[in-house]
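One protein chain omitted, others in place.
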Amino acid sequence: MEFLNDVLVQPFADMAAAPDFLLQVLWEGLVGGVLYALIALGFVLIYKSSRIFNFAQGIMVVFAALTLVGLYEKGVPALLALPLTLAVMLVLAMTIERVVLRPLVNQPDIILFMATIGITLFLIGFGELIFGGENKVMITEQLFIPTGSIVFEPFGGFVSIEEKDLTAVIGAMVLVAALLVFLNKSKIGRAIRALGDDHQAALSVGISLSTIWVIVWFIAGVIALATGIVWGARAGVSFALEVIAFKALPVLMLGGLESVMGAIIGGLAIGILEKLFEIYWGQPLLGGNTEAWFAYMLALLVLLFRPQGLFGEKIIERV
Amino acid sequence: MKRMLRNAILSSALLAAASVAVPAVAQDEAIYIPNLAYRTGPFAATGTPLMNGQRDYITLLNERDGGLNGVKLEYDECETGYNTEKGVECYEKTKARAVVTQPWSTGITLQVLPKSNVDKIPILAPGYGFSPMADGKVFQWAYNPPSSYWDGASMILKNISDGNLDSLKDKKIAFLHLDHPFGKEPLPLLEVLAEKHGFNLVPIPVGLTEMQNQSAQWLQIRRERPDFVVMWGWGAMNAGAITEAVKTKYPMDQFVGVWWSGHDGDLKLVGDQGKGYRSISWSVPNSEAPLMADIKKYVVDAGKSQINQSEGEFDSVFYQRGLMISVILVEGIKAAQEEFDVRNPSPEQLRWGLENIKLDEARLKELGAEGMLVPFSTSCADHTGHGGGWMLQWDGAKFVKASDLLTPDRTEIEKLEAEKAKEYAEANAPWPVNEECSM
Partner (left out) sequence: MFYRTAGQFKTSYQADHALFPVRQDAFLLGVILIFAFVIFPLTASEFTFRALLIPVLIYSLAALGLNILTGYAGQLSLGTGAFMGVGAYACYKLITIFPEMNIVVAIAMSGFFSAAIGVLFGLPSLRIKGFYLAIATLAAQFFLVWLFQKWAWLYNYNASGAIQVPNIEMFGITVAGPRATAITQYYFVLCVVCVITFFAINITRGRIGRMWKAVRDMDIAAELVGINLMRSKLMAFFVSSYVVGIAGALFVFLWRGAAEANLFDIPLSFRVLFIAIIGGLGSILGNFLGAILIVALPVIIGSVPQAFGIPLDSAMVEHLNIMIIGALIIAFLIIEPHGLARFWAMIREKFILWPFPH
């Protein structure tokens, strides 16, 4: 009985007892979820258009943020560093397409997956060689990101919202909206979706595979830069950031590998649920740090009932 | 089925053997000091300035004095990335010529420690490693001067309770630590003290993958509302914790870290908002000291240093602590040279030297480093010295000394050290114990 009480009753009593705290937990979860969703979005775009499970998305986040900060430290004005970083990401996308993807066309998925891990290792070594391994401060103020905090006082407590988190949430929403418009309305966007549906058919109506791949990897690079800026503003820019790639994988499982909506909804859901679980169940009952696996277990449970994820395309197998 | 494979092993083995063998004969005369450094990976930010300091002091001796008593010192780094596996590989690679092992991570120390009795190379882990290593009878080859983690925990509690631990009764102390051997190290002592003095200890672990995003941990701190937060953090975890503390509006003057959590770079992220944060330390930066003037003249201005001057690394706590770490090692080598009248002491002789370090105030003054390091001396039975430490406080731009010399309360620690050392020796039986030491 004691146990059931701890699991089923006490957490909810705690939530009700300190509603301001609950709101804070939800907000923190939401901010985390937005970041997961952004990384997952990078994965999904590349997977949709080329069936590559791009493990390097995590290191691209670090690399983009480091380039931005590194350029600024070398004396480039912040507002010039931003387009320059985008140019670097474009060059990176072109290099990856030319050197890695093109020779590996038509290889099994796992080979391409391995190749992206190879890219990850290469970028880690390359990035540390150029920018050094130390923790860097994200140039938030120079990019006109507000750094104060807004404090609400509901229910006699307080909820503090960092302005840069708020900026991150709004920025991410704008980015996602722009991306959806781009994918659905523009010519290139339609080409990307066509490639996702059927490679050969897309090729036969004259869509250039290599151009689209460069564009897709470049978009993933832009998303990586956005993620890097907001995450870097929270905790500094360093190679430890690379591990956030692992936080995005369960989002993909939950949302489905091909679904943009799935990535967004899955990301937000996982961000919020894992924070709630950690605070109200994990810390009092399991010794904490449950965030390391909670998302995976949740996704695993969902997959047992829907093997293609919540929003994924139904897998039809033919013999 | 397995053909060819071992041929390939052979060729690679031969290649490696050949490449390892070459440096082994290179410089017989110099004293070889390897360092299992890490300038890469998530812990590089805190590691690099320390390694720079270690390197620069050795460079200074070579440049200014032509070495130590006329013998050049050869400082060599082997990169571990704070990875235990790489660390052990480095240990194996360097041990043939090494007079000392500087493992630089509690994880690597734990791996190398059992081998110390067999390989007979002293381990020098200043301010880290396994706290019971203080017991020189059991750990004949391991040294962690001038203060162990348990000493550090005791000093922090002493300082926040104004010297009377009983005043902490019914207070709540959160212990925010890296979920790694390093972070768990002070837990046994804190548990004993919590029981004895009646304060409420809340351990909050931070996983290696969560160092950068500690919002869950800080939400817990907000819920628990502890009277103090004691932090055992390293690498990217420090920066994460300090930014979260600012965000949660946790009062900085109730937030205290161990010496590895007092890195200027981490606090610069928050600047003025970090004002009041304290960190216990057994070294104090003093850029005006004569030693620092020499470092500047012979090493930095001569372009032989790797420090990042534009970031103010020269004045930082960690860089100058790195210098002090090499000071401790060199004192040990010097003691061995003088005792045995040799130019190039063997590891066994260095062991004697490390047991007979006397870094009192007079000696520190002689070195031009007065007040930069706690005075301490080691002995056969006491491998730590328990020199104590000072509180450093962040004033918004740099760390300043904020207390007199603190010393650990040894009664509980000694009991625990003896108990854990005995446990260790039993678990690793047969483990030779040096009974000849007298206290």
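Order of writing sets the chain letters: A and B. Residues in each chain are counted from 1.
The rule we apply is simple: a residue touches a chain if its C-beta (ideal position, glycine included) is under 8 Å from a C-beta of that chain, and two chains touch if they have at least 3 such contacts.
This one's a predicted model, so the numbers in the text were calculated from it and none came from an experiment.
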Chains in view that touch the one left out, judged over the entire complex: A, B
Selected from B:Pro188, B:Gly276, B:Pro290 or B:Gly312 as touching the chain missing from the view: B:Pro188
Omitted-chain contact residue, chosen from A:Pro77, A:Gly118 or A:Pro146: A:Gly118
Hidden partner chain, touching residue among B:Glu79, B:Asp151 or B:Asp294: B:Glu79
Contact footprint on chain A, counting only the chain that is left out: 53, 99-100, 103-104, 107-111, 113-115, 117-126, 128-129, 133, 246, 249-250, 252-253, 257, 286-287, 289-290, 292-293, 296-297, 299-300, 303-304, 307-309, 315, 317, 319
Interface with the undisplayed chain - residues on chain B: 1-10, 12-13, 15-20, 22-23, 37, 39-40, 76-79, 81, 84-85, 88-89, 92-93, 96, 106-107, 110-111, 114-115, 117-118, 130, 179-181, 184-185, 187-188, 205, 207-208, 306, 420, 424, 427-430
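Everything below uses one rule, namely that only the chains that are shown with their structure count from here on.
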Whole-Å gap between the CA centroids of chain A and chain B: 36
Chain A to chain B touching residues, read off their complex: 18, 21, 24-25, 28, 31-32, 128, 132-135, 137, 149, 160, 162, 231, 234-236, 238-241, 243-244, 246, 275, 278-279, 282-283, 287-289, 291-292
Touching residues (chain side chain B, partner chain A) in the complex: 39-42, 44-45, 48, 179, 204-207, 209-213, 215-217, 219-220, 222-223, 235-236, 239-240, 243, 247-249, 265-266, 268-269, 308
